[in-house]
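Only a single protein chain was left out; the remaining protein chains are all shown in position.
Letters A and B mark the chains as written, and numbering starts fresh at 1 in each.
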Amino acid sequence: MAADLSGIVVAPPTTKERAAAVYRKIRRLPLIPVFLLSLVVIAGVFAPILAPHDPEKGELKERNIPPAWSGGVKSVKIVVERMSINQRTTSVTLADALKIDPAAQIDDEIEVFSRPEGTTKFLLGTDHLGRDVLSRVIYGARISLLVSIVTLAVGGTIGVTMGLAAGWYGGMVDETLMRLVDIKLAIPLILIALVLVITLGQSLWIIVTVLCLFIWPRFARQVRGEVLQLKHMDYVSLAKVSGASTARILFIHIFPGTINTLIVVATLQVGIVILLESTLSFLGAGVPPPTPAWGSMVSDGRDKLAGGVWWISTFPGVAIMVTVMSLNLFGDWLRDTLDPRLRQLE
Amino acid sequence: MVTADTRIDTEVVLSVDDLRTHFTTRWGTVKAVDGISFDLRRGETLGIVGESGCGKSVTMLSLMRLIPIPPGKIVSGSIVLDGEDIVPISEQEMAKIRGSKIALIIQDPMTSLNPVFSIGDQVEEAIKIHQDIPKRSITDRALEVLRKVNIPAAESRVKDYPHQMSGGMRQRVVGAIGISCQPQVLIADEPTTSLDVTIQAQYLKLLKDIQKESDLSIIFITHDFGIVAKMCDRVAVMYAGRIVEHGSVRDIFNNPSHPYTEALLASVPRMDRVVDRLYSIEGQPPPLHDLPVGCAFANRCPVVMDKCIETYPEIKAVSDGHTAACWKVE
Partner (left out) sequence: MTTIDSSETKAERGQVLLEAKNLKKYFPVTKGLLISRTTGHIKAVDDISFALRAGETLGVVGESGCGKSTTAKMMLMLEEPTEGSILFEGGDVHNSAAVRKSYRSSVQAVFQDPWSSLNPRMRVKDIIAEPMVINWNITKAEQQERVMKLLNDVGLNEYHSNLFPHEFSGGQRQRLAIARALALNPRVIVLDEPVSALDVSIRAQIMNLLKDLQETYNVAYMLIAHDLATVRYMCTWVAVMYLGQIVELSPVQELFNNPSHPYTKALMSAALPSHPDTEQEEIILQGEVPSPLNPPPGCYFHPRCPAAMDRCSVDTPVVKEISEGHTLTCHLF
């Protein structure tokens, strides 16, 4: 070829340059959220290994034990031979008193734990049925993960397919699908979930179905928007000029272009799914007991909060909050990193 | 037409001396403009020509003091406008000068007008900022300016919104805003690239008429030697942040003395004659954050010498008023 080309050869980047590029990428990685999310994922995956106890069985006599670090509450009671119900708060039976102090006698005053002391056997305490809170929180991560993955896979696939079709074909297809999105926005899904549970009984599949119905429109909208932009790119026209089929164009040229957006949407949606699953579980329309779900655990501990038994609700509540917040922070970071428009502003 | 030679006597309105504007980026210091000097006389048109990334747009932003700080900074040099150096003055003082003494017309007529205000409002706004005159006269003045840029039926079009106008008309409104406060210097940054050729011809003629009428000095920022040939009295050719050749338009076209200017002129197809094969400049300009110590054009230059790679050439006079930064010039 006659054209002069000597100057246009690009030198391959050196190892140092590559390393610098990788460093720039991870420099602002949100380390704390990523760490917390990994904890949740590890907990979910390795729950049977990590959990110290069976999350669904407990000894009633070990109920309401506080977390390991909290001491018990002591009060002075009178030792009586026999106790009637109305003496419960002020008295203690001789048999019980002898366990604490072998020298106890009737009518003695004795210091007794009105609430037991924490023990390292149950690091985060036990619930009202004597089940280990830590084990239940760990297994709860598993349920949240399972529900999120199934929901994302099913709801995401439906949404992406709809979005691709709406964006590519436009016209009536677009109109119909986008009206479906509007209809979804007008339906009170929580109420529907409650009605379904009342009529069909509680099951994991009902809530997964409801959650799928809840999340697909977001995927559909985002993908449709991307497709509307991408289908006017010259490389799509050039693929058509070369005789590429619609399927090839959609899956080779258009769909890969939406993946960045999908990752971001998925990350942010997982947070919403977990929150919603918890809400449904809290309302009793979620994962059926005794399976440990964070939402139902919060609900379990709700009426004991007044009695100073705070740990049953608090720990799963913290787990929900930390997970969702980490997901949102991570999602924001992903969006900033993956969005080429923002990348240019750096 | 008044030629460059007859302008030597007129007064200098803008004098740029050793201007350097650098940007701090993660790749290092980008020397976007690195030591440029030129004078602009009253009523004269100076063309600043170069390819993308040569620093011509940063020059324009520096003259308007619109460099984003950080990452950018005018690190040294002076810009003397109407006797006053505008580099050290405060942003408030500069805001008064912008529009009234030095004005700007930019490339894209779509984004330089606000879509939610009528064009009359936008011209009036520009006048109001700088001139303390009653509302009545502002309206009159706006109309007068719009007539000056040949907006047909200006009285009825002042209430139009930008989207109701064609690209050519919108660019005229931008021009009207530019000249509304009778600036001394007008910087036109590729004002016609988005226009069709016949509309471009109308617009360029209009600019010339306005210039003749008000003795305006114009700086044309462009990559197109055609615009230079048609509009400019003098030309500064920029490459990698510096002016490599500077002279009257005829000097540059008839006797290009820097190999870059020569190559650039030879690589443009011509309408007036058959060219068998265009000269093609090899390679690409060097990245501005990693400029060589010697001449930045050395790696693409057909007549490169050892000296060129070692030391940056001084600016030397080719003839009266014609300079070039090349070791080849004796």
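Just so we're on the same page, a contact is a pair of C-beta atoms (placed from the backbone, for glycine too) under 8 Å apart; a residue touches a chain by one contact, two chains touch by 3 or more.
Note that the structure is predicted; figures quoted are calculated from it, not measured.
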Contacting the left-out chain in the complete assembly, out of B:223, B:289 or B:328: B:223
Given B:154, B:236, B:249 or B:326, the one touching the chain that is not displayed: B:249
Residues in chain B touching the chain absent from view: 51-52, 166, 168, 196-202, 205, 223-230, 249-250, 253, 263-264, 267-275, 277-282, 284
Chain not shown, touching residues in chain A: 1-5, 8-10, 12, 233-235, 237-245, 248, 252-253, 256-257
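Heads up, the rule we're going with is that only the chains that are shown with their structure count from here on.
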Computed distance of Cα centres, chain B from chain A, in Å: 57
